[in-house]
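For this view, one protein chain was removed and the others were kept in their places.
Up next, subunit A:
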Amino acid sequence: MTRNGDRTALDPLIARPREAPDVRTATAAADDWATVPPPAVRPVCTEAPSVYAVRTEEDLVTVRHAVRAATVGLGFGIVDQTRVVTAASELARNAYAHGGGGTLTLEPVRRGGRRGLRLTVRDEGPGIPDVESALTDGFTTGTGLGHGLGGARRLMDEFAIETAPGRGTTVVATRWTAP
């Protein structure tokens, strides 16, 4: 098996800090190292989905960080990163505030040559009786401004919502990188 060897070969970031007897090279390597995302965010960049709990206010902060890291890893520009993180924040807050808590799933996706990030926000709450109204700006039953759901839809390229009274709410939203 050459698996370990391959991984090292494919990943200069792992190999680099272990070499470097030259002081200047070592400094440069250390600087490079500081600018790459920390190893903790790497699994997000693989094609496997990551699931995050949305049960507390701290979870909302964690989710924003995770979504940011995922968009950076997928090569989204700064405005698109901000759009996706903001949409995720709105959707996660809905699940937390109205749905009694839930989960957010992050999934890197591909279509043609484009990469994208799919957010799935699920709660087991009371559901939304009138989805059309809920998607209308200014409609609110909670503490926000009533732009959350409709706003999140505008910030994402694809947006689907599945809900029924008593059966919770699931929102699936995807944003694609620029072609």
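The rule we apply is simple: contacts are C-beta pairs under 8 Å (C-beta built on N, C-alpha and C of every residue); 3 or more make two chains touch, one makes a residue touch a chain; residues count from 1.
Following the convention adopted for this analysis, contacts and distances are computed from a predicted model.
One chain of the assembly is not displayed; among "Six-cysteine peptide SCIFF", "Anti-anti-sigma factor", "ABC transporter substrate-binding protein" or "Heme lyase CcmF/NrfE family subunit", its UniProt protein name is "Anti-anti-sigma factor". Touching the missing chain, out of A:Val85, A:Val121, A:Ala134 or A:Ala173, is residue A:Val85. Residues of subunit A in contact with the chain left out of this view: 57-58, 60-61, 64, 68, 78-79, 81-83, 85-86, 89-90, 93, 137, 143-148, 150-152, 154-155.
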